[in-house]
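Quick notes on the structure that follows.
The other protein chains are all here in position, but one chain of the complex has been omitted.
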Amino acid sequence: MKEKVLTEHFGLENLYKIDVYQKQGGYRATEKALKKMKPEEILEEVKKANLRGRGGAGFPAGVKWSFVPDTDKPKYLCVNADEGEPGTFKDRYIMSHNPHMLIEGIIITSFCVGISVAFIYIRGEYEAIALRLEQAISEAYEKGFLGKNILESGFDLDVFVHRGAGAYICGEETALLESLEGKRGNPRLKPPFPASVGLFQCPTVINNVETISNISHIILNGAEWFIKQGLPKDGGTRIFGVSGMVKNPGIYELPLGTSLKDIIFKHAGGMKEGKKLKAVIPGGMSAPILTADEINIKMDFDSLVEANSMLGSAGIIVIDDKTSILDVLKVVTKFYSHESCGQCTPCRIGNSWINKIVKRIAEGKGKKEDIDSILRLASNIEGNTLCPLGDAAAMPILSITKKFRKELESHL
Amino acid sequence: MQEKTNEMIKIFIDKEPVDAEEGTTVLKAAERAGIHIPHLCYHPAFPPEGSCRMCLVEIEGFPKLELACSTVVKEEMKISTKSERVVEARKAVLEFLLAEHPLDCPICDKAGDCKLQDYYDEYGLFESQFKEAKEKREKKLKIGKSLILDQERCILCTRCVRFLKEVTKTQDLGVFHRGVHSSVNIYEGASVENNYSGNLAEICPVGAITDEDFRFKTRSWFLKEGESICPLCSRGCNILIEYHPGFSRFELPKRVYRIKARENPEVNGFWICDRGRYGYSYLDERRADQIIMNKKEGENELTCENISRHLGEKIKNLSSARKTSGIALILHTWLSNEELFLLHEIFKNDLKVEKIFFADLPDGEADGFLLTSEPSPNRRGAQEIGFDIKTVDLGALADGTDFLLAFGPFLSGLFSSKDLRGALDKIKTKVLFSSNSNELNSLFDVVIPVALIAEKEGSLTNVEGIVQGFQPVLEPPGESLPEWKVLSDLGKELGMDSKFYSEFTSPEAILSEMGKKIPFFKKKND
Partner (left out) sequence: MSPEFSEKTKKKIEEIVARYPQKEAAILPILHITQQEFGSISAEEEKLVARILGIKPISVRELVTFYTMFPKESLGKYHIQVCSNLSCSLLGAGNFVDYLVEKLGIKPGETTPDKKFTLSTVECLGACERAPCMMINFNYYGEMDPKKVDEILDGLK
C-alpha cells in the first residue's frame, strides 16, 4: 500500500498551527520516541528505513547520524532549508504547510543524536516562511515539545531559525556551516566531515528539510512500512517538483521509482497546449539533462545514476521544443557563474569563462571552436573543484552541449 | 635532548618508495623526498586552503584527483605526481588562472620570481584560448606604507588575507564580492600598518602585492642571495640578503636590494619584521672602507694589516709599566660571540681592565611578536660570556684613561658632540673600530674600518639563548676586516698563552674553545 506520507494533510486549513497538527496525530511520534524509545533504537529504525538525503546527494541519513562521535563537546543539528537549486520548491511547501512535521523531525533527530541546539538555515528570500517557522517553534515551546526537560524525558532542545542572505552555495553543507558562523559562504575542505568537526568546530548533523520531515513517520509507522512506500534501498516517497512547460506544475509526492514519463504526462497533466517535449532536467538544474526519448526512466537514485543523470533534489524542469537550447545553456551558465563562491580556481574562472562564450554565441559572434571549448572547459571544472558546485555546474553544461550539439552549432 | 618524532611509514611517490612521517601530508612528504608538487595557495605557515587546485595528485584507490596539500599520507599509499591526468589537471588550472590574468609580465616587478610564470613554463606553454573580455579591476591600489596591490594579477590564493588574520591578527585585507568578481581589497581609509607588512609581498606567489622598497629598482634575476642573521634586534631572525653582484661596465648605487625572511621554526618561523626587512641601508651607506689616521706621532704608516702589532706594542708598553688601569674599552653587542669572547679573554681576564663600557643604540619597544626591545643582536651573548653590560659614563671613561679602544659607530648617538669631544680630548690615545662613518671618525686618532655581520663569519646569541652561526654574504668593503681577526692577532701579539691564540684561525675554532671554557657555549650535540 503506497500512500502520501509528507503531503497527506497539506490541504487542511491551518495545518501550520499546532492544534490542527495535533488533531491529525501530530507530536505522537515525538511522544513515542522520547518516552518509549532509546536513542539507539531510533537510530536503528532510521538506518533500517534506508532514508536517503533529500537535498541532492542521497546519503543515508541514519548512517550520517552514526558518524557523530561520542564526545563531551556540544553537538548541533543544522536543517538545510536553503532551497536554491533551480526547479526545486518542495521544502517551501513543507515549511509553509506543515512546519510542525519538520519540528517533530528535529526533536527526534536531536534526541537520537544527543543534540541540544538545532538551527534551521533557511534561504533569505523565504522571509515569510521563516516567520511561520518561528511561530510554530514558539507554539512547540509553549506546549513543552521544545525547551527544557521535554515531555519529562530530561532532554533539552532549543531550535532557532537562521536566515541566509542570497547565496546558492550556502546550500552546500560546509558553506552552510561557514555562513551560519557568520562568514562568507565558502565551502570547507573535507575531511574533516561535519559529523566530527562541524558548526563551531563541534560534531554536527546536517539534513535537508524533507529528510528530517520523514523522521516522525518512520518512528510512528516503522522502517518496514517506510521502505514499502518506496524502494528497498531507497525508502519512502519523494516530493517531486514539476515546473516548466507542463499543464499542472506543482509538487507531487510519489513513491521513489515512479517513472518520469508518468510524472510529466499523468501527474502533471502533460505538456501545455500545443507544446512538444524536447528535454527534461530531472533533479534540479545540476542534474544532467535528459532528451525526450530518455524519459522512460524510474525516478530513484540508482536508476538515474545508471542513466548518467541524478535524482538530486527531484526538481523536474520540463523543456518544450520551441525553446532554444542556447537560451537554456545561457541561463544555466549564468546561474553557476553568478553563484560560484569564487574560492577555488576552476569554478571561479571556468564558469565565468563558459558563460562569456555562451553569451557571445547568443550575440551572434560564435566561433567554430566554441562548442569544443565549452566541453573542454566544463570537463576541466568537473572533478577538480573544492566543493560539489563545480560538478553541479559541469554536469548540466556537458550534457546539454553534448546532447544538443547540432542545435548549438546552428547558432555559430 | 631527543626530539620527539612521529613514526615513519612507507608510501610510494611516482612508484619510488618514500619514507613519510605519519600524519604528514602528501605535499610535505613529497618535499621531504625532494619532489616538488606545484602549489600556490598552500603556505607551510597556514592550514591547507585547497583553493588554487594546483597541487592535485593521483592517488591509487581515489576516483578523483586529490589535494597534496591536505591529504594525509597512509601506509602503502601510491601517489602519482606526474601522471598524464595530473599534468592535464595542472594545465587546466593554469589555463583558468591565466585566462583572467593580465599577462603584463614585461612590466611586472615579480617577473622572474613568479610562481605563475614558473608553472606556466613547466606545465603550460599552451596558446591562450581565452577570447573574451577580462574582468577589469584595480591595478595600483596602495594598501600599506610600501605595498601596492594589483587586483588583476591576483590569483586569490588569499595568503595575504590569511597572514593578516592569523599572524598579525589585524585583518586589514579581505575578499570582497564573489565568483569571478571576487577580489582582495582593503577598507577605504584603512591601510596595512603593522610591523610585518613586508611579509605580504614576500608570500604573494604572483605579482599582486609588490613592495615599493624593491619595485622597479632592479630585476630579481640579477640578484644573488645569501643566508644571514638580522642584527637589528636580539631576536636573531634568519634572513636572506639579496644583493647585486655588480656589472662590469657601470657602477650600482648599492649592493643590497632586498631582505627576505628565511624559515627557522625555532626563531622566527617564516617571518621577519619591517624594521629588519627595510632597515638594510646601513650595509651600503656611509661605509668605512679605509683606515683613517687623524693624528700622526711620527710612527710608521698604519694599515689594517699591521694594526694588531701596533696595538699590541702599545698595550705591552702599558703593561710593562703596570699602567693597564689606564686602558678603557667601549664595546657593543653587534660584536659576535667569538669577538666578545676574545675581548673578554684579553682585556678582562688577562689585562684585568676594569673600564669596560658598552655603547649600543638605546632600547626600543618590543612589538609582542618578533621585534625585541634590544636593538642589537648579541646582548645575551655578551652576558653569557661574562660581561656586565654597563652603558658608557663619559666621566668615568675619561678619568685616568690614556688608552681607549672603542668599537662601533653607536657612541655618537648616545651623547652630544660637545660632550663626546670633551671626554675624548682627555684621553691620550684612542682607537676606533667602526663599520660606518659618522662624527666619531674625527674624534679618534685612528679609525679602523670593520666588516658587518653580513660580511664576516661568527655566531650570535639571541634573546632566548639560541646560538646561531653566520657566514659572510658580502665582501667587506675596501680595507675593512672582521674584528675577530684583529683580536686573535692581538692576542698572539701580546704573547698571551700563545698555544691558545694560535689555534684561532677561524671563528669556528674560537667558538669551540669557548665551549670548553663556558658551558653555555658548549655545542648541544657535543
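Just so it is clear, A and B label the chains in written order, and each chain counts residues from 1 on its own.
The working rule: contacts are C-beta pairs under 8 Å (C-beta built on N, C-alpha and C of every residue); 3 or more make two chains touch, one makes a residue touch a chain.
What you see is a predicted model, and the numbers here were worked out from it, not measured in a lab.
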{"item": "Touch with the omitted chain, as defined above, among A:319, A:354, A:371 or A:408", "value": "A:319"}
{"item": "Candidates B:148, B:186 or B:382 - the one touching the absent chain", "value": "B:186"}
{"item": "Hidden-chain contact residue, picked from the options A:25, A:69, A:144 or A:166", "value": "A:166"}
{"item": "Sole contact to the chain not displayed, among A:180, A:197, A:310 or A:326", "value": "A:180"}
{"item": "Contacting the left-out chain in the complete assembly, out of B:174, B:226, B:279 or B:422", "value": "B:174"}
{"item": "Identified contact with the non-displayed chain, of A:19, A:327 or A:369", "value": "A:327"}
{"item": "Contact footprint on chain B, counting only the chain that is left out", "value": "171-178, 185-188, 190"}
{"item": "Footprint left on chain A by the chain that the document does not show", "value": "74, 83-89, 91-92, 123-128, 158, 160, 162-168, 179-185, 200, 241-245, 249-251, 281, 285, 315, 317, 319-320, 323, 327-328, 331-332, 334-335, 338-339, 341"}
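Heads up, the rule we're going with is that only the chains that are shown with their structure count from here on.
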{"item": "Whole-Å separation of chain centres (CA-atom averages), chain A against chain B", "value": "55"}
{"item": "Chain B partner contacts - residues on chain A that touch it in the complex", "value": "167, 184, 189, 337-346, 348-353, 356-357, 360, 367, 369, 373, 380, 383-386"}
{"item": "Chain B to chain A touching residues, read off their complex", "value": "48-54, 56, 64-65, 67, 70, 89, 92-93, 95-97, 99-100, 129-133, 135, 155-156, 175, 177-182"}
